[in-house]
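For chain A:
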Amino acid sequence: MIIGLEHYLILGAILFCIGFFIALSKKNAIGVLIGVELMLNAVNLTLVAFSRFSTTEIALSTQVFVVFIIAVAAAEVAVGLALALVVYRNRQTISVDRTTLLKG
Partner candidate 1 sequence: MLSDVNLLGPELVLLVVGAFLLIADLFLKDRRLLMGIAAAALLGSILYSAILLTEGHMGSQGFGGVLVVDKFAVFFQILLAGAALAAVLVSTETLQRTPSRRGEYLALILFSTAGLQLLAGSRDLIMIFIALELTSISQYILVGFHKDRWSSEGGLKYLLTGAIASAVLLYGMVILLGLTGSTNLSEIAQYIAWQGEGKEEALILAATFLIAGFGFKAAVAPFQMWAPDAYTGAPTPIAAYLSVASKAAAFAILIRVFFEAFSDDLLADHWKTIFAVLATISMFVGNFFAIRQNNIKRMLAYSSVAQAGTLLIGLAAISADRSELLGASGILFYLAGYTVTNLAAFTVIVLVANQNGGSYDLKSYRGLGTRSPWLAIVLAFALISLIGLPPTAVFFGKIYLFETAVQSGLTWLAVVGAANTLISAAYYLRPVKAMFIDDAETEASDEVMVRPANSVIATMGLVTAGVLVIGLHPGLLINAAEAAVAAIFS
Partner candidate 2 sequence: MDPGFPVLSLLIFLPLLGVVLIALLPGKHTPTDWLVQNAPGNAVDYPKWIALGIALATLIISLVMFILFDRSAAGFQFVDEFDWISAEAVGFNVKYAFGVDGLSMPLVFLTAILSVVAVLVSWRVNLRTKEYFAWLLVLETSVLGVFTSLDLIMFFLFWELELVPMFLLISIWGSGNRNYSALKFVLYTVFGSAFMLVGFLALGVAADTFDIREIRHDAVAAAFLPAPAIFAFIMIAFAIKLPVVPVHTWLPDAHTDAPTAVSVLLAGVLLKMGGYGILRLLFTLMPDVGADADLALAIIGVVSIVYGAIVTIRQTDLKRLIAYSSVSHMGFVLLGVSALGVTGLSGAAMQLVTHGLITGMLFVMVGLVYDRTHTRQISDMSGLAHHIPLLGIGMVFAGLAGLGLPALAGFVAEITIFLGAFESQTAAVSVALTGVLLAAAYILWALQRTFFGPKDDNWAHLPDANHWSEFTIIAGLMALIVLLGVYPSVVMDLLEMGVEPIVESIETVVSAGAGGG
């Protein structure tokens, strides 16, 4: 059996789905962020897989894309954690099912 593109794509898909599930189900805001990170990792894995199995230009584009995604992920996490901190200061909790002041 040759391990080809499809393997990596399926792997990425599994990772994406796990991340998505975590992001959708965790109560803790940081838990949700972890899920998002997993999703982004899945995206990156998929991208790198494409990079390996296609022409040169795509290979470069995809890898550049991965770099950008990693950077953005870092920025998102930083801001997310800062916001979580502010919420915590206000509410003494970062549980998203208890921060439901805004609803309806």
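Basis for inclusion: all candidates are chains of the complex that A comes from, given by their letters.
As a convention for this text, a residue touches a chain if its C-beta (ideal position, glycine included) is under 8 Å from a C-beta of that chain, and two chains touch if they have at least 3 such contacts; residues count from 1.
The model shown is predicted, which means the values in this text are computed figures rather than measured ones.
Enquirer: Okay, in this complex, which of 1 or 2 is up against chain A?
Expert: Every other option belongs but stays apart; chain A touches 1.
Enquirer: Where on chain A does candidate 1 make contact in their complex?
Expert: Answer in residue numbers: 16, 19-20, 23-24, 29, 32-33, 35-36, 39-40, 42-43, 46-47, 49-50, 54-55, 57-58, 61-62, 64-65, 68-69, 72, 75-76, 79-80, 83-84, 86-87, 89-91, 96, 99, 101-104.
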